[in-house]
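Every protein chain of the complex appears in place save one, which is left out.
Should a chain be cited, it is by its letter among A, B and C, assigned in written order, with residues numbered from 1 in that chain.
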Amino acid sequence: MCFTIRKGNVSVAVENQRISALAELAVPAIPAVPGRGIVLWQRHPLAMLNLRGPGDRAFRDGVRQVCGCELPSSPNSSNVCEEGEILTLGPNEWLLVADPDTRWSENMKIACATLTDVSHARVVVHVEGEKAREMLAKGCPVDLHAQRFPGGTCIQTSIAKIGVIIHKLHNENDIAIYAARSYAGSLWHWLTASAAEYGYHVVAR
Amino acid sequence: MMLIKCPHCGARAVTEFTYGGAAEIARPADPVGVSDAQWTDYVYMRDNPRGVHDEVWQHSAGCRRWIAVRRNTLTHDVIATADPGKLPHR
Amino acid sequence: MKYSIFSLVRNALSHHERWPLAWRSPDPKREYDAVIIGGGGHGLATAYYLAREHGIGNVAVLEKGYLGGGNTGRNTTIVRSNYYLNANAHFYEFSLKLWERLSVDLNFNVMFSQRGVLNLAHSYADLESYSRRGNAMRLNGIDAELLDRDEVERMVPLLDCSAEARYPIMGGLLQPRGGTARHDAVAWGYARGADARGVDIIQQCEVTGLRRNGNRIVGVETSRGYIGAKKVGLAVAGHSGQVAAMAGLRLPIETHVLQALVSEPVKPVLDTVVTSGAVHFYVSQSDKGELVLGGDLDMYNSYGQRSNLPPVEHAVQSLVALFPSFGRLRMLRTWGGVMDMSMDGSPIIGKTPIDNLYINCGWCYGGFKATPAAGWCFAHTIAQDRPHALNEAFTLDRYAQGHTLDERGAGPFAWMH
Partner (left out) sequence: MILQAYRLPQGGFIDRNKPLRFRFNGRDLQGYAGDSLASALIANGVHLVGRSFKYHRPRGIFSAGSEEPNALVQLEADARTEPNMRATQIELYEGLSATSQNCWPAVGMDIGAVNNTLSRLLPAGFYYKTFMWPPSWWMKYEHYIRKASGLGVSAHDPDPDFYEHRHAHCDVLVAGGGPAGLGAALAAARAGARVILADEGFQPGGSLLHETTAIDGMPATAWTRHILAELASLPEVSVLTRSTVFGYFDHNFLTIAETVSPHAPRAPRQRIWKVRAQRVVLATGATERPLVFADNDRPGIMLASAARTYVNRYGVRPGNRAVVFTNNDSAYLAALDLHRSGVSIAATVDPRPQANGEIATQVRAAGIRMLSGQVVVRARGTRHVNAAEIMRYENGRTAGAVERVDCDLLCISGGWSPAVHLFSQSKGRLRYDETLTSFVPAASAQAEQSAGAARGVYALADCISDGYAAGSQAATACGLSPAPPLAEPVVDRPSPGTILPLWRVDTDHTRRAKSFVDLQNDVTTADLALAAREGYVSVEHLKRYTTLGMGTDQGKTSNINGLAILAEINAAQIPAVGTTTFRPPYTPVTLGALAGAEVGPHFDPVRASAMHGWHQQAGARFINAGLWKRPQFYPHPGESLQQTINREVLAVRRRAGLVDVSTLGKIDIKGRDACVFLERVYTNRWRNLAVGKARYGLMLREDGMVFDDGTTTRIAEEHFLMTTTTANAVRVMSTLEYWLQVHWRDLDVRLTSVTEQWAAMALAGPASRKVLARVASADVGDDALPYLGYREMDVAGFPARVFRISFSGELAYEINVPADYGLAVWEALLEAGQSSGITPYGTEAMAVLRIEKGHIAGMELDGRTTPADLGLEKMIAADKDCIGKRSLALPALAAADRKQFVGLVTTDGRSAIPRGAQLVADSGHPLPNPILGHVTSTCHSPTLERPIALALLSRGRERYGEKLYAMSPLTGANMQVEVAHHVFYDPEGKRLRGC
């Protein structure tokens, strides 16, 4: 057993031993015509923190100073900065998402804030490609049209009875799907079954 | 299929919400001080109107917030939504 | 004219031109000994038994639309008495016994078909609770059988009994005497029987108010004028809250829509009524050949009687998950009914705080099978001004006492029952 420098709660060596819920599932299936079809990839490991706070000026300043990232100011929106991303989950609730080696941790002190570590609570799969939106429409009841759902938007809804966060990155055809960890297998089944029509690749990023 | 405007997430299909019953049926402030009949009125009795009804729903597949919804139980028109306790007076 | 094969032959000879009215459509009289509000199965059965069992024939049944057009005309027709709690078990078993001779009693074929009602068990917990229920039924003198997986498969060969099913079938609880009946025939049969005993059935007559004198009701305001009444019985199912409010009463009832649907008719493929608690779903095949299926409530208060996709989709998903070969059949029609969901899931038949006002409501999904017994007991309660032994537990004031009858243990949430 090796113990190394601590960052937040967790040692880096330990961080490397994280096993994703999708570890055994993420294998390529139906190859698409090169350059077309859907590309699926998993983003893992991640640090994720649930952030609660009043959302007022002082709190926003606090977040900016401590996290180095601006709190998104409107519903269904996100902000991306060097340190990571902040997704809006609801009034006075956000999800901080970062690579595990950022300095973000549950122990950060932001006035009036409550932080809860949920790094392991979700799997995140990216769906890329021209047909990504069409494919997601097989399960997602919310309008994903580029005008209604521009880059940076993040919403919560459910797909095939699985609760998800859908985060559209600023790259038009790249959409991240967050789902609770225990549903990983079913989510994966849904993703691959829905992508089959277009063909898909699974890649490591 | 109804569309309910979550004050936080925007208009969403009813399937994203969980019904919570009549809005804010006042819970007796001093349960011990009220009669059995008054207490069980609160627990069991409902106006159940055919028409405008104030009720609560949770946006369970979305932001998880409980919201107040003013809705017509006959036509299913959603008249207003707000945070609990914030519906305009009728 | 008595209905029989002989009268059918006789009338065939006269080209069916001599059949009499099944019931009259009289204008309302000024006053009645009893007015029953609601021309569904319950209201009509109540009038029928008032006349037949209690000799009170000066009765009117007031129906705002056409008789049998409420839930009586839109239910999935399952009749059973497989209840757990004693009060329910005894009541529904009495009802089942009335069903067994109802066609002959009414001289109207209600097509009561005792083809068995099978509850599928999908887990050990289901098996355990079904055993508990079945054992209680048997001790209460009601038929019940516990089937294992193979027996279920033999009985309903098209069921997916494989281990790959999301909710594999592990057995089931069968009530062989349960089954289905023709919904419309029940309303019409009772209407004809009541009419023959002097009851006035008045359709297109909506009750809009209850006239009071002190703590007594003296009559009802209707869309066809005022009608005096010595006693008034409410049997308006989903509209109970609305009509009770006319007397200033609040009820432990919420009105919710329940939907049902039928497939196109096909030759017999399903000989039993199959239900599944795990997925909240039930199906049977009617004598005409359609699969008749129902599912869950819409889950919000509604008087809309509108069609709504999600519960229909769920019911169909359940059907196809359980019967994969039905995937190529087609849905023909969906509809909904407005249900009187009570706060403990059990019915209310009894007196109200108002002297001569009686109430029959809270039937949730289950009031069709209750029709004969509900009519019987409600008639008794109205005629005698006290409940029959079978509906003693179904009082309105049981909630204030804590004597709820929560068959499902779901608590004071109407839509959870």
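Operating definition for what follows: contacts are C-beta pairs under 8 Å (C-beta built on N, C-alpha and C of every residue); 3 or more make two chains touch, one makes a residue touch a chain.
What you are looking at is a predicted structure, and each value in this text was computed from that prediction instead of being measured.
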Among displayed chains, the one left out touches A, B, C
Sole residue of C:Gly198, C:Gly248, C:Pro353 or C:Gly402 that reaches the chain not shown, by the stated touch rule
C:Gly402
Touch residues of subunit B, complete complex, unshown partner:
1-3, 13, 18, 20, 23-24, 27-28, 31-32, 34, 36, 39-40, 43-44, 56, 58, 60, 64-66, 75-76, 78, 84-85
Even though one chain is not shown, subunit C touches it at residues 3-5, 7-9, 12, 15-17, 19-25, 65-66, 68-69, 73, 86, 90, 100-101, 103-104, 107-109, 111-115, 122-125, 127-136, 138-141, 144-146, 158, 160, 164-167, 182, 184-185, 188-189, 203, 263-269, 279, 285, 287-289, 306-309, 312-313, 316-321, 324-335, 398, 400-404, 406, 408-412
In the complete complex, the non-displayed chain touches which residues of subunit A?
1-3, 9-11, 13-14, 17-21, 24, 30, 45, 50, 52, 114, 116-122, 137-143, 145, 148, 160-162, 180-187, 189-190, 193-194, 196-197, 199
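Quick note on the criterion: only the chains that are shown with their structure count from here on.
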Which chain is most remote from subunit B in terms of Cα centres?
A
Rounded Å distance between subunit B and subunit C, as computed from the means of their C-alpha atoms:
29
Taking each chain's centre as the mean of its CA atoms, subunit A sits from subunit C at a distance in Å of 50
Roughly how many whole angstrom separate the Cα centroids of subunit A and subunit B?
32
Within subunit C, the set of residues that touch 2 or more other chains is none
Would you tell me which residues of subunit C are touching subunit B in their complex?
239, 241-242, 245, 250-255, 299-304, 306, 308-310, 343, 399-402, 412-415
Which residues of subunit B touch subunit C in the complex?
1, 14-15, 18-19, 21-22, 36-37, 40-41, 43-50, 53, 55, 57, 71, 73-76
Subunit B touches which residues of subunit A in the complex?
75-76, 89-91, 93, 141-142, 155-158, 163
